[in-house]
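Apart from one protein chain that is not included, each protein chain of the complex appears where it belongs.
Right after this comes chain A.
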Amino acid sequence: MDGVAESQRTLYPYVTGSSVVAIKYKDGILMAADMGGSYGSTLRYKSVERIKPVGKHSLLGASGEISDFQEILRYLDELILYDNMWDDGNSLGPKEVHNYLTRVMYNRRNKFNPLWNALVLGGVKNGQKYLGMVNMIGINFEDNHVATGLGNHLARPILRDEWHENLTFEEGVKLLEKCMRVLLYRDRSAVNKIQISKITDEGVTVFPPFSLKTYWEFSAFKNPTVGAEGSW
């Protein structure tokens, strides 16, 4: 039970990021996340980059505790460094990084000192696309589209209906925007500053942040409690 002293175990998260959504498309992986860091119910930090490249072949997106995400980035930095130091033409691909992270997350969970994150790991190596997820209790899997947190409930149903193989880049971005818009409307910890990243065999591109257009003139929004007995 005690890998570390009682006062040093992670008990609850403090500064958290909300959902990450990612899909495979024709040339690689597209990943989207907003740039918010919430401090409880306060939307405190509005320029947090929650998607980062890892090595030559992978992208890592994280929701949950931001400081744990930064710690994970340090672990991966060291991993990639030692991988590069071999200088031998072999390199860790997204599958390997995903499995490494799974081992780390599960190990910490077993010591009752978890890294409070849900991670999305996507990448392309030698033309092979890979997209996986791993969370704080070590649950991991790979799929054609993944999401964390509320994204699982709001975004994945959309993706199950509308995702197909060989989406073009434009189609993929539109699909992700659709998902992020729903999250913006319905997730209280979402902020309207989205960052999309793509990774292909050529490399990583992190696009500049942008805001989604929202529409608040829906009659149901204007009078949200019409028909709700007892509500005000």
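The rule is simple: contacts are C-beta pairs under 8 Å (C-beta built on N, C-alpha and C of every residue); 3 or more make two chains touch, one makes a residue touch a chain; residues count from 1.
Please note the rule applied: contacts and distances are computed from a predicted model.
Visitor: According to its UniProt entry, is the unseen chain "Glycosyltransferases", "EARP complex and GARP complex interacting protein 1", "Proteasome subunit alpha type" or "Receptor-like protein kinase"?
Guide: Hidden chain, UniProt protein name: "Proteasome subunit alpha type".
Visitor: Among A:26, A:103, A:160 or A:186, which one touches the chain that has been omitted from the display?
Guide: For the chain that is not drawn, the touching residue is A:103.
Visitor: From the listed residues A:92, A:105, A:119 or A:158, report the one that touches the chain absent from this view.
Guide: A:92
Visitor: Even though one chain is hidden, which residues of chain A still touch it in the full complex?
Guide: 86, 88-90, 92-93, 95-96, 99-100, 103, 126
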